[in-house]
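Not every chain of the complex is shown here; the ones you see sit where they belong.
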Amino acid sequence: MHRERFYTLTASCPDRVGIVAQVSGFFAQHKGWILETSLHAEPDSDSAPGRYFMRLEVKADSLPFMLAELRERFAPLAAELNMDWRITDSAVKKRVVLLVSKQEHCLYDLLARWQAKELDVEIPCIISNHDTFKGFVEWHGIPFHHIPVTADNKVAAFKEIQRIFEEVKGDTMVLARYMQILSPELCAAYPGRIINIHHSFLPSFVGAKPYHQAYTKGVKLIGATCHYVTADLDQGPIIEQDVIRVDHSDTPDDLVRYGKDIEKTVLARGLRYHLEDRVLTHGNKTIVFR
Amino acid sequence: MHRERFYTLTASCPDRVGIVAQVSGFFAQHKGWILETSLHAEPDSDSAPGRYFMRLEVKADSLPFMLAELRERFAPLAAELNMDWRITDSAVKKRVVLLVSKQEHCLYDLLARWQAKELDVEIPCIISNHDTFKGFVEWHGIPFHHIPVTADNKVAAFKEIQRIFEEVKGDTMVLARYMQILSPELCAAYPGRIINIHHSFLPSFVGAKPYHQAYTKGVKLIGATCHYVTADLDQGPIIEQDVIRVDHSDTPDDLVRYGKDIEKTVLARGLRYHLEDRVLTHGNKTIVFR
């Protein structure tokens, strides 16, 4: 089950002839062993010129130098291609901070995956506006911060959350059914780094009580959406979605219950894509190299 | 494959103790052999008192009288229970008029089912605003009416459609990707009898070019919705929905192509439920006894 150490390059640049040849040529000239390659050409549209997206995994010990030098040597080619790019190291675990409220399903699900090393990250702390899961989280050896959020203390509360996230050197913030709308400042501070699970198949049923909205509308499938958080409520780039069938005999409580199974699965999948550097954003959309 | 003749009772009434006992007792006292029973109690809500929905299939020749007498004998009980009710006869084929435009997928799909008697109805005629499928329809022995619809002749065109529908004694009108918005008069004339297939997972992407809307939004699943037509565009009671997975590599044309497979399947399923008297409406929602 253990995979060898590898580096992951994710990059996008204006489309032109020869991008793949140049990038794969760079690695080939250093005998880099490519484990996985994903490519996508987004064609010209009325609003934007064509753009090329790529993700490569290269075996770390196949290269004759370390990550720092890889980055240094790759930079000139990236500059020539006018690339947005980054290279990550599978040996450096991402640091993920969870924000939860009083619902257990996403929290249990993520901690089960973390326990089994399926979710192979550091969780430096978990933050909640309630103390419901303090004992459960601490039993797992993870620090728990109870930061109540009220109408009066919102500014201070979100500042404190940001302070903690910085202090623990968080890479990614996950709203695992956190039930609070983040401040615009917090959203703006971490674009593409805050992940939410919304309990509807967006763009249907934005906002509060989506299962009750779905019940009132009489839809025959309900869903959930994992997306990046932006200042625009429930409108950020969609990473993953799924649905489940319901019928007339299901009450709003039944929809909530079915929905929880979709929410936790969709959040786990979307988070995994993000942590494995499989998600690139393009305007308000995502390219997901599964 | 051939099923014996049966009568189908569909009914709804205010909920109270003993409805099932009284209705099933009625049939038992006449030795009626019940083939299938479906029941649903919609509980009290803020907006409406509880209501009971039922559908029964009873073997025709198990009863000691014919349909007319069955209706006559059942009427007093139905009145006592304050029921909306109807009884249909499996030996009387429904008469279904299809409205199509220039897209072939739903038309071919429905005619294949009709040929195989899977869709066991009369199709007295097919109406289109284009003559694209005239030959194909007529080859099947079905009359074809070409009624162009322009900005100028809309009123007259929809009057003519209504005239034909009346003339052929149509039971159900099916918009099999008809691509025209019916007149309010036509919608009002046949509540619960006109079925549309909309090419999105409603309530997302109402109106024109839903696949392009879906592409722009970057959703990860696209869908289709079969619903009753009301004067309120794409807002009528939903009968059936389904979705299919797409990703960033799919162009709007790909979405259109994937969508066609969902559209024809969802329309066929929804239409079948309707024709088998499995769909009861309750406000703007449906009970579907599958």
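For clarity, chains are labelled A and B in written order, and residue numbers in each chain start from 1.
We take it that a residue touches a chain if its C-beta (ideal position, glycine included) is under 8 Å from a C-beta of that chain, and two chains touch if they have at least 3 such contacts.
The shown structure was predicted, so the numbers you read here are calculated from the model rather than taken from an experiment.
Sequence-identical chains make up the whole complex; the displayed set comprises 2, and the total in this structure is 4 copies.
We adopt the following convention: only the chains that are shown with their structure count from here on.
Between subunit A and subunit B the CA-based rotation angle works out to 180°, given as a multiple of 5. If you check the complex, the residues on subunit B that touch subunit A are 40, 42-43, 201-205, 217-221, 223, 237-238, 240-243, 247-249, 251, 284-288, 290.
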